[in-house]
Structures are given as C-alpha cells and as structure tokens.
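Of the protein chains in this complex, all but one are displayed in their positions.
Which chain is which? They are A, B and C, in the order written, and residues in each are numbered from 1.
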Amino acid sequence: MNRRKFVTHTVTSGAGLMLSGILAGAAHKQEPDIYTGNQKQPFMQEVLKYRKIDAHAHADENQYKPEVNLDFADRLGIEKLMISNFIRPFSEGRPDDFRTRNSFTIKCMKDHPGRFIGTVALNPAFRKESLEEIDRCRDAGMTGLGELYNQVKIDDPLYYPIIEKCIDLNWNIMMHSPVGHSRVKLYQSEPKNISLPEDFVSIAKRYPEALFQFAHIGGGIDWEYACKVLKDVPNVFIEVSGSNNAAGMIDFAMKYVGEDRLVFGCDYSFYQGVGQVFSANLTDAQRKKIFFENIAKRLKKAGIHVN
Amino acid sequence: MNRRNFVTRGAAGMAGILMSSPLTGRSAPLPAKATTLPGPPSFDLMKEVMKYRKIDVHAHIYWTDDSPETQLDYGRRLGIEKQVISRYLDVMPGTPEQFRKFNDLTIKAIKKYPDQLLGGFVLNPVYQKESLEEIKRCTDAGMIGPGELYYQVKINDPKYFPIIEKLIDLKMIIHSHAECQLGVGGYRMKYNGYKQPNTSIPEDFVDIARRYPEGIFQYAHIGMGGDWEYECKLFREYPNIYVDTSGSNNAENMIDFAVEHLGEDRLFFASDNSYYQGVGRILSANLTDRQKQKIFFDNYNNLLKKGGRGVD
Amino acid sequence: MLIDINAYVGHWPFMQLKYNNCAALVERMNKYGVETSVISNLNGIFYKNTQSANRELYDELKALGTHRKRFIPFAVINPTYAGWQYDLEECVKKFGMKGVRVYPKYHDYEITDPALVELVKRTRDMNLPVAFNYKMVDSRQRSWMDIDYVAYTPKPEWTLKNIFPIIKAVPDAKYMILNVTNSMQLDAADAALFKKAQVLMDTSGRTINDLDSLLKTQGTERFAFGTHAPILDYLTGMLRIESLRPAEADARVKELLRSGNAKQFLGL
Partner (left out) sequence: MLIDSNAYIGHWPFLRLAHNTPETLLGRMKEFGTDASVISNLNGIFYKNTQHANDELWEAIRSKRIYTDRLIPFAVINPVYGGWRDDLEQCTTRMGMKGVRLYPQYHGYEIATPSCVELVKRCRDKGLPVAFCLRMVDSRTSSWMDLDKEWTLKDIVPIVKAVPDAKYLVVNVANSMALNTEDMDLFRKADLLFDSSGRNITNWADLFKSFGTGKFCFGTHAPILDYFSGLLRIESLRPTEADEKTKAQLRSGNIKKMMGL
C-alpha cells in the first residue's frame, strides 16, 4: 500500500466544487490541476480492514461502561480491549479496593467472552496482598498489570518483587504517565509519586527483561519530551492513546522509538485513537504492527493467543 | 561597488523571497536564479551616509558638562547638518520656573552653535498664561517651535487648545512625546504603574489632529519602544500627523512599513540621541535615494519653510 | 571583508519578518558586502523541542548549494529539555554546527542552572563558543505573550550582570555576548574576571554607541561586526564600525572589527 494514500483505490465521481471566483482579482501562475475532487473514499472499509487490540481501555460501572466500550469497538473494528479498573488517583489503594476492582474486570471478561483482556490493578505498598492478587487474577484468566497509577513510583524498590514476578510470567506492565514537563514543571495537579518518563528509563534499565508499557503519550504529556527520554530503552512500549490526537505525534514517535515499540490504544478516546493511526505517515505493515502485532506478540509470551 | 543594487527599491528577485517564508515559519526555497558571485563586492557605507543632507528633528541636550558637544560630535560623525534640540520637561509638576530653566539651557546651546542646533521649547499648559508668554520669549530667542512636549498634560486635553491655536498661528510643528498602549506602559492600557497617567497615546494624537486639521503634529519616536505597526496603522487616515523615526530600536522593516502606511512625505529622520540607529534604519530600508533624501531632510525642511524657518 | 556574527533565519511569532531565510539573507549580504554570517534558527527559541529547529536549518543549508559556505550555523540547545546531549552531538558532528546559542529566559531556567553549566563545559571541551544575548526584542513593545522581563519594572531586562554568573562558573569557555542593549557594568572583581575571559561581543546592540571608549577599556579584540538581522536593521551594526575615525580605530583595528576578531574567535 502506498504510504501517502489513505486507501489504495479511490472512486472519482462527478465534478468538484468550483470555488473559482471567490477570490476577487486572483491571478494564477498555473493551470488547473487534474484533481477534480469529490473522491468518495471507502473509509470504513479501510478502517475495518485492520485487526486491532486496544492496549489501553477501562471498564467500570460508571465512567467506562463495558457496553459503551464494545459499541465503539464494533464501530471501529477493535477486536479486543485490554481493560482495567484502575485505582483512582489520590486514593490509598488498599487491598480490598483493588480486589473489588479486579473482580469487576473478571466479571466483564465473563460477560463478554473473547472481547476483553483483563489487566490487574494493584498497589505494591501492600506487597503480600498484591502478589496474591496476581495469582488470583491469573487463575481467573487475567494477563498483565494495568493501568498502574500513582500510589508508588514505577522505579520504587516496593515494585521490585512485583516486577520480578511479572518477568517470570512474561506479563506486560502498563503504567500511567503524567502530564509533565509541558510547562517546564510538572503539572500542578499531578499527584505525588507519579512516574515520570525518567523513572521508566531507570526501572527498564534495572530490569531489561521486563516488559513495560508507557501509557498514553496523547494524554497530556509533552510527547516530544517523553519520546526523547524513552528513545534508548527497548523494553518499554510507547502506547499512543489519549484525547489529544496531535498531528505528527505518531510520526515523531516513529522516528524516535520506531515501529516495533509503538502500540495502539484509545483510553476511551476511540475516534482519536483510531483516527491518528490512519492519519500518520505509515505503511500497511507498520499500521498492522501498531494496531495489533506488537502487543499480540507480548500477549503470546504470556500465553494469550489472539491469532 | 554596486551602488544601484543598494539604492533601487525592490531589486529584482527580492519580491518573491519576501512573501513566502513567514507562512511556514521556515525559509523559502532558494530562488531559481541566485547570485553566484564568489564573494560580495565591498560596500562603502560612509560614502552612502554622507550622501544625504540631514536634519535630526528629535534630539536632546543634557545638564552635563559635555553637552551639547557630545551630541554635536555624533552629528559630525554621521553627516547630520542640524539637530533640533530640546531639554524635555521630565519633572513634575513642571512649573513655569522649571520650564523656563529648561528652556534657558536650550537657548544657551543654540546661541553657542547657531549653525548646527535648532531650538525647541517646552512648556506646561496647566500654566496657560506663563506658557503663552514662554512661547513668545523663546521664539524671540530664535527657537523654531516646541521641542518634545512631555507628560504633564495629554495633547488632546482642552488645556492644550489655546497653546495649539497659538502654535498654529505661528505655523510651528507641534512635537510631543507619546507612548503606545501596546508597548511602553503596559499591554493594552493596563498601565503598569511606572508611567505618568497623562502621557499622550496615539489615540490622543488622532483626537487632536481631527480637532485641528490645520495643525502640524509630530508624533515622537516610533522607534522608542511603542508598537510602531499599531501607530502607523492608526495614523494612516490623518495626513496632519507626521511621525519621527527616532528611538533606540532599529527594527528591520519599520521604515518600510511606515512608508507603506503613511507615505514617504510623513516621516522625519530623527535619533532621540540614538544616532547610529537613526541613520542605519533609514539607509537599510528599501527606499529610493529620493525617498531617503525626503525623510532625512526635505519633509521637515518644507514644513519649516511654511513658517519662514527653512534652513536652506 | 565582513563577517556578521549575529544573524538569524526563521520565524518570530509576534511579528512578520522580512529577509528571514537563507536565500534572502544572501541577497542582503551581497548588497552590503558581507561575506559570511553566523546564523541560527529563531524557531528554536519557541519550539519546546529545539532540535526540530536545528534540523530545519540544516535542511535549508543543504538545499542552498554553493551558498552554503557563506553561513556558519549555530545550534539552539535547551539543556533542560530531554535528549539535549544527543542533540548537541548531532548538531556538531552531523549538521556541522560551529557553536551553540542558549536562551535561559525563553527556556525558563537560571543562568546558574547545573544543566547549563554542563552544556557550557561540553562546548568548552569541543572548543565551541556558546552565545548569550541581552534580549531578542525590546521588551517595551513586546507581545503580551512574550517573556515578561520588561524595562523599568521590578523584573527588568538583562544586563551583563545577569549573564556573568555563567562566565564565573566556567571561566575557560568561549562566550559570545550579543545584542548588548543594556548596562555593561560589573563590580570590580567581576570586571577583572570578565576581562580575562574569552569573550566576543557584537556591534548590533544599542549600548555599543561609544565604541571608541569600549575599544580602549575592553580591548580591540573583544568586538566584532553583528547585525541581529532580520530583527534589527541591517546597517546600524556596521555603521558603528565604519563611522569610527582614523584616530579612534586605524585600518588594522577596523579590519579586526569587520572580520579579524570573528575569524580568530571562531577559528576560521
């Protein structure tokens, strides 16, 4: 497929809109282009052509309803969503809280078999309970950690036993990223213990065999800053979700981290999540990697076969 | 040396380059046929400087011992024939006693250097009678009109009306300090508290110029730190407002912009004692020799002639 | 021969500029007899990721063909932004840049920030100059979205005192101080240190009005022709040199100011 074309085959039908004369006194140096406009394109056919796993999704009973998730997923051809019911910022994240949350995730998986891949929320401040929760959730069919929040920094020694267990299980570790460095300083409302891109680098270097996923570069962080910091840590995936579909973000990320480390996600901003991938300057093969193959490979290591 | 290249407005090949670049924020592509000289021919700047007769219509003298000799030395260095000097009234409240003392300094200087200095007087319309008397005293002493009037009273304040009417009778150029709301004093009139509240602003000039269409107004120093684009755009429709180009800022394109909006007849060369910038910004503008000569000398001198005060 | 040590291409957000690309600048240089210009990209002052600006400049020069050698490109580096060490390497080794421009006020860090000290030490070790300026535009007519170092307020524009701490911190680096528009006063001890430092100042700033005296107090080797174009007019910086009288600067000194000092300092 042509890199510069949205779809290979375009249908040309009829005359274009003639706006000539709008500009009084316009003098032209060139003759009209052969472009006649009105090329109705089979957008949805192209959108639905790609298999997709949303590597950043949420489910709960209020804000992120499973049914809404699935409605968007069907609309946009997203096969599976990696959901979590994350521990809310500024809450203590006690074991009974994360257990309840994970149980809801397990219920979603059961209610909609084959659509949701549940990821585990936990708080390493409660080491024993967190390690037990990994086992409980794994037995219930969940895979990977996510979306970890701000209770403990990702490179805090409290995380070491958790990360070591994930290494044994080949589990993906997805953690929230901050709204940081945009205005030189960290965004003021950011909670304490938020993990910075630099913290991801430090833990990824300590555990080069661990599989990290840096969440939502479209979620409010300075994505140029983040990509530059995370340039040389091959075991960190950069996941592109968020409500900001900044033009050029994926192209920039491609340059710094490359097609093998970028993964598609929506974080409940479905249009932007899908739209920006089609808008980026990517080949067919690159789109496939980002939408599906990169994360599928990781899931496979953990024993989840999506093919 | 390629003199023609320097003096011709819009040298071939320039026009295309000028427009395209700002759109992208990057540079335009190289023009199809660029000059391919190994090195540029040398350019005799001082010859160009000395080519034009010049009146510096906005300069000041100081209370220091080296004044006005230092100012005169700059003038000689840069081929400035005459400077219109004043000792602006930078004191409050600006009593008659004060402005008389200030004007005495100017009178002393012009008596000493009658061929090089033209005197401008200062006054304060709060003291109407004394100000009108001062006009007479200073005119008798050989001054050519008001120097840079200052911030005691706004130029469009009714207190100024009798003064302005007198100056119109005498066919004098009414020169006043001003600051632009988009710039000096704070953004959009949110004065920052470090400025005198009665400082004239461009809108005040428009107001007074409309009231007295026969008055000749000199808006001081568009290079002084106000927003010159704002000023020039605002004055476009008021032919009796002239701008002097003085100030310490020699923004590229300021002169070109002012000529585009006000025409070549409404600009005066001036330094406000920033002599290098004063000369440099006019020489580097895309103007013809004739246009430069008008700005350096003729425009102002023609107005002086109206009052019988021409210098040639 | 004339070398302009302070010119730019690129965009100033708050005002339309003319002559702000290499091709237009070459025309300007040819017209006024300037052989070579040190340039950097204005966009680097505002882009959070300054490397985008350095790459733009590199690409533009590459496309310029034979005129490329008329320019000496400087990189814009923000030492508080991620990846700057890598950017610096790329600018020097791949893009062939010959010095660094820094903008502490625009990039919002202190002159004594350890990151800046590290950057200056690196440039010193590469024998490259690092350039500071007093200001880019007159604060009095700035856009309200521009930085708020404003003359005559409690947060005034910079003077030499604001730049000096970095020279004190890394006294053996090479410094360019450009658009000298405010006071050059330092207290006695600092002035002595400043005099010993390798410093080159350009003639574009409005404080350089009594160049004659400055040559006497600072020395003839510390000044060089600069325009600050296309923000300031092209000729005033030149006029300050050309209008020196023979008693103030003989032919040799004028040649130093026109190009000799720049050549020596930049190792041309």
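Here is the rule we go by: contacts are C-beta pairs under 8 Å (C-beta built on N, C-alpha and C of every residue); 3 or more make two chains touch, one makes a residue touch a chain.
Since this is a predicted model, take the numbers as computed values, not measurements.
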(message) Using the touch definition given at the top, which of the shown chains does the missing chain touch?
(response) A, B, C
(request) Check the options A:F200, A:W223, A:F264 or A:F291 and report the residue that touches the missing chain. (result) A:W223
(message) Counting contacts across the full complex, list the positions on subunit C that touch the omitted chain.
(response) 11, 13-16, 43, 46-49, 52-53, 56, 106, 108, 143-147
(message) What does the interface between subunit A and the hidden chain look like in terms of residue numbers?
(response) 4-6, 10, 16-20, 22-33, 35, 37-41, 43-44, 47, 75-76, 179, 182-184, 187, 220-224, 243-251, 269-272, 274-276, 278-280
(request) Spell out, residue by residue, where the missing chain touches subunit B. (result) 19-20, 22-25, 182, 187-188, 202, 227, 229-231, 233-234, 236
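The criterion applied here is as follows: only the chains that are shown with their structure count from here on.
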(request) Could you tell me which chains make contact with subunit A and subunit C both? (result) none
(request) State the chain with the largest centre-to-centre distance from subunit C, centres being mean CA positions. (result) A
(request) Specify the chain with the shortest distance from its C-alpha centroid to the centroid of every protein C-alpha atom present. (result) C
(message) Nearest whole angstrom, what separates the Cα centre of subunit A from the Cα centre of subunit B?
(response) 61
(request) Would you please write down the residue numbers of subunit A that are in contact with two or more other chains? (result) none
(request) Please set out, as single numbers or ranges, the residues of subunit C touching at least two other chains. (result) none
(message) Residue numbers of subunit B touching subunit C in their complex, please.
(response) 1-2, 5-6, 11, 13-14, 17-18, 21-22, 25-31, 34-37, 39-43, 45-46, 49, 77-78, 180, 182-184, 187-188, 192, 194, 224-229, 248-256, 274-277, 279-281, 283-285
(request) Mind listing the subunit C positions that touch subunit B in their complex? (result) 1, 9-11, 15-24, 26-27, 29-35, 43, 56, 60, 63-67, 137-138, 140-142, 144, 150-153, 181, 206, 209, 229-240, 242-243, 245
(request) Provide the residue numbers of subunit A that touch subunit C in the complex, in ascending order. (result) 181-182, 184, 197, 222, 224-226, 228-229, 231
